[in-house]
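Omission of a single protein chain aside, the complex is shown with its protein chains in their original locations.
As written, the chain order gives the labels A, B and C, with residue 1 at the start of each chain.
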Amino acid sequence: MPILRVIDLSAHERYGVKGPQAAKWLASHGVATPKNANAWVLNKGKTLVMRLGTSEFLIEDQTDGKTCEKLASDTKRVVGVYKVPHADASYLLAGSEVLNMLSELCSLDLGESALAENELVMTQLAGISATILRQRMDKETVYRVWCDGTYGVYMQHVLRNIAVELGGSVA
Amino acid sequence: MPFRLLKYALKKEHPAPRFFKAHEMPKKSYDVVIIGGGGHGLAAAYYLAKDHGISNVAVLEKGYIGGGNTGRNTAIVRSNYLTPEGVNFYDASVKIYEGLSEELDLNLFYSTRGHFTLAHTESAMRTMRWRAEVNKHVGVESRVVGPDEIAKACPQLDLSCSGQAPILGALFHAPGSIARHDGVAWGYARGADSYGAEIYQNTEVLSIDVKNGKVCGVQTNKGYIETKQVLSAVAGFTPRITEMVGLETPIVIHPLQACVTEPMKPWLDTILVSGSLHVYVSQSSRGELVMGSSLDPYEVHSTRSTLDFVEGLTSHMLDMFPFLSNVKVVRQWAGMADMTPDFAPIMGKTPIEGFYLDAGWGTWGFKATPISGKTMAQTIANDSAPDLIHTFRLSRFEDYELTGEKGAASVGH
Amino acid sequence: MKLLTCPINGTRPLSEFIFGGEYRQAPDQNTCSDAEWAAYVHNRQGAPGDKKEWWYHSPSGTWFIAERNTQTDKVARTYLLADAKKVVKESK
Partner (left out) sequence: MSLRNSYKPGEWINRAKEINFTFEGEAFTAFEGDTISSALWAAGQKVLGRSFKYHRPRGVLSLANHDVNILMTDGTDTNMRADVVEVKDGMTLQAVNTIGGVKKDKNNYIDSISPLLPVGFYYKAFHTPRKLFPFWEHMIRKAAGLGIVNFDYPRILKRKLHTHCDLLIIGAGPSGLTAACKAASAGLQVTLIDENRHLGGSLSYDHGGHKVSAEYGEDLLKKIESLPNITVRVGAYAAGYYPDHFIPIVETGGITKVRAKAVIVASGAFEQPPVFRYNDLPGVMLGSAAQRLIYRYGVKPCHNGIVFTANDYGYRVALDLLAAGANVLAVVDLRAGGNGGLHNLELCKRGVKIYAGHCVYEAVATSDKSKVRGAVICAYDDKNNVALTDNKFTVDCDGIVMSAGWAPAAALLYQAGTAMQFDYDVQQFVPSRLLDGIFAAGKVNGIFELDQRMRDGERAANDALNYLGKLAVNTNAEKHSGGAPSHAYAMVPHPKGKNFVDFDEDIQIKDFENAAKEGFDNIELMKRFTTVGMGPSQGKHSNMNAIRILAKIRGLPVEKIGTTTSRPFFHPTPMGHLGGRGFHPHRLTSLHDWHEAHGAVFTDIGAWKRAAYYPQFGQTKADAIQAEAMAVRKSAGLIDVSSLGKIEVHGPAAAEFLERFFTGKYANQKIGTWRYTLLLDEAGVVVDDGVASRVADDLFYLSIGTANAAMVYREMQRCQQEWRLDIGLVNVTGAFGAINIAGPAAREILSSLTELDLSTEAFPLGHFRETTVANVPTKVIRASFVSDMAYELHSPMRQVPQLWNALMDAGKQKGLRAFGSDTQRLLRLEMGHTIPGIDTDGLTNPYEIGAEWVIKMDKPYFVGQRSLSILSKRPLRKQLVAFTLAANFKGEVPLECNLVIDSGEIAGRVTSISYSKFIDRIIGFAYVAPAKKAVGSSFDIRTDNGLLVAATVVATPFFQLQEA
């Protein structure tokens, strides 16, 4: 296992929507959403559907995914369904030292036993608001992180520095 | 070595008498009851007797004298406020402080160090100018200085603050001083006692007897005391006292924390405050760095300490003084600050006849100790507040006439 | 650091929260006197005890009510304002 990898996935397509009718609207557009608050599911094509709190959703496509594009073109103004534009910075963190890195950045216990599968947390990472989840990806445990894109340069800088310090690599 | 210490070496018995008499039980009645045996309450007792000849006074202290905010502050004395009323008031306090060691015959280690309020932003510089101009107007020595002058007074300061928040200038306040805070309470206690006032420790007020809008007595854990005049000078306990008389005030209690390092040889001669970095620091005569920060962000009626306070404070201290990395913090503590919406005290009469308030001192009560004692004594003696504290009256909130100190809120105290 | 439980996001250290002051009901501004309004705007229940307070969980943008003892700093419960009635009923 590599010591630490930091991969910038900010370029992935995203789509956000919130409001009391948002879940219903997504369902009517063929997007399955997590039942519980602060959880995530994978749709077909490994499209990641995250439920942020109770009534907000963030959807992220894989590189060649089209779900977000389609949802964006389908969006009409409906009462109770409000589109949330996104310009997030997003990272994938993996490696044997990933929890060591996270323990400096975040005060929460993000270990396997503390963070349930399909659980999503909105917390503070490196002093700013961020969304975090853990995934199995090609038999590897990885952590995904999203934050406001205007903090992207800062976050990248912090992650890069710690990763290098701990002997990891940055992509 | 001063000769006054010789007697200690020559006499077999320790020649110093008690600071204040230990009374068993309070009398049945007093002309004035002062709740709170901190600096303010004791100073009020002292000046009531000294200036107004009123010495049939009991000071009731729940714990031990000076054990509240008097013993928990960072002992800074200054008058570089924003409003003319504020500057005048605190300047009067500074003036008394300057001669107080002699007056009370107790060395308060009143040490005039000069006080720099550092500005790291253009907007902080504007506020510094504002304060400097008002100070000058009132005749108090404050001026805006540039980085050169700061560097001269404190060559160890990293003016770039480790690149985090470069210092653009400062408000320099020449009379800025520190004093030994416990001594102030003890000195006033001794003074008040010598004039006949009675000090009761471990004496808690349980209720205040108000009839027809007039004070007629207080119930304590040592019995009932008749009195027509009650002064509340209890800092962070004010809301508990005002609740006893059914008085609403804007006061909310927030902890204010501080910490102190191991002693080291003197190097920091000035008092430094940085509003942006939320730090104030001076070096005590023992050699410790005494450091404080801004108020805790939420209401708590206890003197608990938090780790994030000391983490934040030390991180900013290292921005200013990078070489302190291995200097150790020995102890942290907290006081309870009674905050008002306009960052000014509440002093004077209240709608309840005979009930006087000396409160709302937030984070700045220590520096006002002498003048608050003096003006509250005047208020009680005349049943009328002097002009000097008119601006701090309780009714200003109902009148929407808050004081202008709020403008200086971004600046540490 | 103290922990606080956001009703939506769970238990978190206090650094993730912003204190929003006491939760208070304003008097009817059309019928109250100037003095009553001034008292509402400026005065506070300053004595220690159990209070309802506004707290805001920053990372998720969640406002909620915490019932907290301001002397012990112990939080009895937290809930969304919208659930206040339900919570009161349940506790009866």
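One rule holds in what follows: contacts are C-beta pairs under 8 Å (C-beta built on N, C-alpha and C of every residue); 3 or more make two chains touch, one makes a residue touch a chain.
What you see is a predicted model; the values in this text were computed from it and never measured.
**Student:** Going by the touch rule at the top, give the shown chains the omitted chain contacts.
**Tutor:** Touched by the chain not displayed, across the whole complex: A, B, C.
**Student:** Given that one chain is not shown, which residue among B:45, B:106 or B:290 touches it?
**Tutor:** B:106
**Student:** Which of A:75, A:103, A:141 or A:169 touches the chain that is not shown?
**Tutor:** From the options A:75, A:103, A:141 or A:169, the contact with the absent chain belongs to A:103.
**Student:** So one chain is hidden, and I want to know which residue out of B:152, B:211 or B:265 touches that hidden chain in the complete assembly.
**Tutor:** Spelled out, the listed residue whose C-beta touches the missing chain is B:265.
**Student:** Residue-wise, where is chain C in contact with the chain that is not depicted?
**Tutor:** Touching the chain left out of view, chain C contributes residues 1-3, 13, 18, 20, 26, 29, 32, 34, 37-38, 40-42, 54, 56, 61, 63, 73, 80-82.
**Student:** For chain B, which residues touch the unseen chain?
**Tutor:** Against the missing chain, chain B presents residues 1-2, 4-6, 8-9, 14, 16-20, 22, 63-67, 71, 84, 98-99, 101-102, 105-111, 121-123, 126-127, 129-130, 133-134, 136-137, 144, 156, 162, 164, 180, 182-183, 186, 201, 261-267, 285-287, 304-307, 310-311, 313-318, 322-333, 341-342, 399-400, 402, 404, 406-407, 409.
**Student:** Residues of chain A in contact with the chain that isn't shown?
**Tutor:** Considering the whole complex, chain A reaches the absent chain at 18-19, 77, 79-80, 82-87, 100, 103-104, 106-109, 111, 114, 126-128, 148-154, 158.
We adopt the following convention: only the chains that are shown with their structure count from here on.
**Student:** I'd like to verify one number: the distance from the centre of chain B to the centre of chain C, where each centre is the average of its C-alpha atoms, in whole angstrom.
**Tutor:** Each chain reduced to its C-alpha mean, chain B and chain C end up 31 Å apart.
**Student:** Could you put a whole-Å number on the gap between the CA centroids of chain A and chain B?
**Tutor:** The answer is 50 Å.
**Student:** Touching at least two other chains at once: which residues of chain C meet that condition?
**Tutor:** If we look for residues of chain C contacting two or more partner chains, we find 1, 15.
**Student:** Can you pull out the residues of chain A that are in contact with at least two other chains?
**Tutor:** Expected reply: no residues.
**Student:** Name, in rising order, each residue of chain C that touches chain A in their complex.
**Tutor:** 1, 8-10, 12-13, 15-16, 57-60, 62
**Student:** Which of the residues in chain A end up touching chain C in this complex?
**Tutor:** 37-38, 52-54, 107-108, 121-124, 129-131
**Student:** Tell me, which parts of chain C touch chain B in their complex?
**Tutor:** Interface residues on the chain C side: 1-2, 14-15, 18-19, 22, 35, 38-39, 42-48, 51, 53, 70-73.
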